[in-house]
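Yeah, one chain of the complex is gone here, protein chain that is, but the others are all in their spots.
In this document, chain identifiers A, B and C correspond to the written order of the chains, with residue numbering beginning at 1 in each.
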Amino acid sequence: MKLHEYQSKLIFSRYGIPIPKGRVASTAGEARQIAEELGGRVVIKSQVLVGGRGKAGGIKVASDPAEAELLATQILSMEIKGLPVRKVLVDEAAAIDQEIYLGITNDRAAKKPVIMCSAAGGVEIEEVARTNPEKIIKVHVNPLLGIKDYQTRDIAAGIDLPREYWKSFGDILRGLWQAYMDNDATLAEINPLIISKDKRLVALDGKMLIDDNALFRRPELSELRDTDEDAPSEVEARKYGLTFIKLDGNIGCMVNGAGLAMASMDILKFFGGDPANFLDIGGGAGADKVAAAMRIILADPNVKAILFNIFGGITRCDEVARGILTAMAEVKPKVPMVVRLVGTNAEEGRAMLANANMITAETLADAAQKAVAAAKGA
Amino acid sequence: MKLHEYQSKLIFSRYGIPIPKGRVASTAGEARQIAEELGGRVVIKSQVLVGGRGKAGGIKVASDPAEAELLATQILSMEIKGLPVRKVLVDEAAAIDQEIYLGITNDRAAKKPVIMCSAAGGVEIEEVARTNPEKIIKVHVNPLLGIKDYQTRDIAAGIDLPREYWKSFGDILRGLWQAYMDNDATLAEINPLIISKDKRLVALDGKMLIDDNALFRRPELSELRDTDEDAPSEVEARKYGLTFIKLDGNIGCMVNGAGLAMASMDILKFFGGDPANFLDIGGGAGADKVAAAMRIILADPNVKAILFNIFGGITRCDEVARGILTAMAEVKPKVPMVVRLVGTNAEEGRAMLANANMITAETLADAAQKAVAAAKGA
Amino acid sequence: MSILVNKETRLLVQGITGSEGLFHTRQMVAYGTNVVAGVTPGKGGQWVDEKIPVFDSVKIAKEATGANTSIIFVPARFAADSIFEAADAGIPFIVCITEGIPVSDMMRVRNYIDQKNVRLLGPNCPGLLTPGEAKVGIIPGNIAIPGNVGIVSRSGTLTYEVLYALKQVGMGSSTTVGIGGDPVNGTNHIDVLRMFEDDPHTDKIVMIGEIGGSDEEKAAEFIATRMTKPVVGFIAGQTAPAGKRMGHAGAIVEGGEGTADAKIRALEAAGVKVARHPEEIPQLLK
Partner (left out) sequence: MSILVNKETRLLVQGITGSEGLFHTRQMVAYGTNVVAGVTPGKGGQWVDEKIPVFDSVKIAKEATGANTSIIFVPARFAADSIFEAADAGIPFIVCITEGIPVSDMMRVRNYIDQKNVRLLGPNCPGLLTPGEAKVGIIPGNIAIPGNVGIVSRSGTLTYEVLYALKQVGMGSSTTVGIGGDPVNGTNHIDVLRMFEDDPHTDKIVMIGEIGGSDEEKAAEFIATRMTKPVVGFIAGQTAPAGKRMGHAGAIVEGGEGTADAKIRALEAAGVKVARHPEEIPQLLK
């Protein structure tokens, strides 16, 4: 789960990390009022869950409240990478001496969180990672020990941070670590962490990703989820515990298991087709879940055919067939459907679908080829 | 540092451990008032930092407020093992079905905290430890991991706790663990943890010891220290960073280093003497500290002679000599003093004391024998 | 004939009285797996199907039954505790089926058990199957026959697909191992490849990977430098969208690794024949 910049920075500030004065606004009027309260120059920052806001014109500096209102009006009417801007953060503008990158994420190979830091922060950090990886310090933290003070010093020394900032940098890094651990984050990032002209370290931007699997023990974080920015079909899918990702093709896919779902999409492509979605109904899905999945697929007007590939294990093919029949009765789909059932209770499932006017297949290659043909013929 | 029962239980309750309703009182009137508020039968418990309060008559049950006042009057006028009772805890009386022992301490051999638990709790637990140690479950906790839920269940199963209490027991044990860790305790103990007649687990008594070395990061705990109950000389010694324990003999000892201090006491005994105290001035003690140590020794009227045994290392013998001279000028001691200085700047120290009318010695055995003779001669 | 599990396996089921645990215990018993004990805290003393004793803790169960392998079916929020319990009780091989365990839990688990002589398979995996000997997990037993092909896979149902395709042409498996798709898990491709290389009853190997991480790239290097047996590979996710990268940090940590193309290139460079779809695998094994 992604958090907005303003949400991330609010969490950071609770861990003692200095952030600019500012607040979030939903209207240009609010933005003006916040600018008045702050006085002086402010930055108006679109709050959308994608990168590249600056380049897209979603971050602007205003010199007075009137300009703040004007810019907020503009930004609140933008779409960035397809996402409408519904909120802006109005922060006091900072005078920047240096931009540092500071982030924590999980290194799956090392099985440990890793702290990354570079004196060359700001928007160019990905370029630095590509071209000058040695300019990025990486320090792993043993999750059983937590961060050690000496590690904060090693990092400060590693980026040649002037010594007057070491203490403050250590406090910020310890705070970021604690925010990362306490919130089951998979990413906690400050970019840039600035040295201001008045000699302070300030987190100018913030980003957090939260482990969805840990939300059961972080109910206060679940409430921060911004569903506005997900496709409605993905929100609907999540409600039923389905993993659904919308794509641009025209063959809807319903598969059990993420690996098999990807392999099914791959084979469609291999035979010249184009998948309309990734959809994993998971293990042991019942008829309800299957029906919901089918409704979600059919809600996409691009879909010209559907491929069902179910390899019964925990999942029972007869349950899947029951779900398909339920959904068909309700939605009355007009697109051709190719179904392949193998494994647990496949016979029963096939028998149930015998009269449903579906195209059946024995092998995955056969099913894929039939689905591609059906989509083209339709 | 020892905490009182009422202080320990207050900490426990902050970690979700159920304790009886009740409050601490300094006067019999307050005790009566608390009894009135609680209604019903109450227990009046003397708050002194020694064991065996019950056997000494320091714990009594009152059936009404009037009796509570009477008993509080009695208990507040008691001395238990030499310690005056200055406070009583007035708790609602519990109806007890079973008494369980539950404690956490450090196992120095295992280098880990150890949880101990027995179905045979209450005052007899030490007897159980001696005679039926197998009735006490011991489970070590890895300090890098913390307590695991399965360990709480293993312990509950190990003492044959009825299953209806497992969840509540797990919560209590996790709370006790957290209280232990968060407060740098070296002991956190509930004895008894009762199963009440109305089927609840309640911590009827509580005890905590705090690691003195960790008080720098637990300032709120330092404030709980009850100096009323230490010998005034020990309080005075702590102020100067000296380790002092009063004993019953008549030869005062001032030594640098705990091991050497004990060895010096041992050798006095070996030659027929009797040490009046243990006193370690530590490493690198300056003249001030030495002077304070000497005043503390001389404040004991039993002292008939003093043995100074200083092996200079970090400690400089000339600094010690300066401290002795300062204190002598001030206190004008009338008892004979035997001094042995060896190691760093011993020559300078001896020269400074040459005119101080002290008995000097070369070896430890010589010094001890002279001190014993001096104490007997006096 | 196999790696990790066989006729000598004495299996303990953690979470045996839950609905998933019970269902799959029965499947495993029906397959012939020697399930010696179950654990459900608070239900010690009960019996499953009048055959399998249930205990309150792994420690007691192990002492009573000599279990040497454990399989975990408990819900995600309790799963890490169950792994710790099995590891601390001295179970040398632990299979965790549970999916949805927080990654921070798994990092603590890995950093702890790496100090011990314990192998963990999973979590979020289908377990493993030595056809004709033991089924420890949820791989349907009837889709596989004994044979000389070792299979290691990050995926569940995709693995079934491969087993099924092999069976159609009469090919069987020595052992099939599902390592699971979680970012932090107990056993990776290389661990299993090494065991297959050393197993006299495995002659050929199928390795099934997915996009994400760098496990397959490392496996490719291992195959190139250490393995003598032929390996056929398949990577799922060629058409998957680039996905939600973990901010700048993800890009920095994972670098260019993790795409299907990169994995396929690495495997092919290591001499692995890479199938274009799962049903091509049997002919590549010939």
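One rule holds in what follows: contacts are C-beta pairs under 8 Å (C-beta built on N, C-alpha and C of every residue); 3 or more make two chains touch, one makes a residue touch a chain.
Note that the structure is a prediction, hence the values are computed from the model and not measured.
**Q** In the full assembly, spell out which visible chains the left-out chain is touching.
**A** A, B
**Q** Which one, B:M262, B:V331 or B:A373, makes contact with the chain that was left out?
**A** Final answer for the missing-chain contact: B:M262.
**Q** Out of B:E126, B:E164 or B:E347, which residue would touch the omitted chain in the full complex?
**A** B:E126
**Q** Which residue from B:L10, B:A56 or B:L209 sits in contact with the chain not drawn here?
**A** With B:L10, B:A56 or B:L209 as choices, the missing chain is touched by B:L209.
**Q** Where the complex has a chain not shown, which of B:A66, B:A351 or B:A365 is the residue touching it?
**A** Checking the options B:A66, B:A351 or B:A365, the one contacting the hidden chain is B:A365.
**Q** Just checking the interface: what residues of chain B touch the absent partner chain?
**A** Per the touch rule, chain B residues meeting the hidden chain are 2, 51, 101, 103-109, 111-114, 116, 125-126, 129, 133, 136, 138, 142-144, 181, 184, 186-187, 189, 191, 207, 209, 211, 213-214, 216-217, 245, 247, 255-260, 262-263, 265-270, 275, 278, 283-284, 311-315, 342-344, 363-365, 368.
**Q** Over the whole complex, note the residues of chain A touching the chain we left out.
**A** Here the touching residues of chain A are 142, 144-145, 148-150, 153-154, 157, 163, 166.
Methods note: only the chains that are shown with their structure count from here on.
**Q** Distance between chain A and chain C based on Cα centroids, please, to the nearest Å.
**A** Here chain A and chain C have centroids separated by 28 Å.
**Q** On chain A, where are the residues touching two or more other chains?
**A** 144, in rising order.
**Q** At which residue positions does chain C touch at least two other chains?
**A** Each of 108, 112 in chain C touches at least two other chains.
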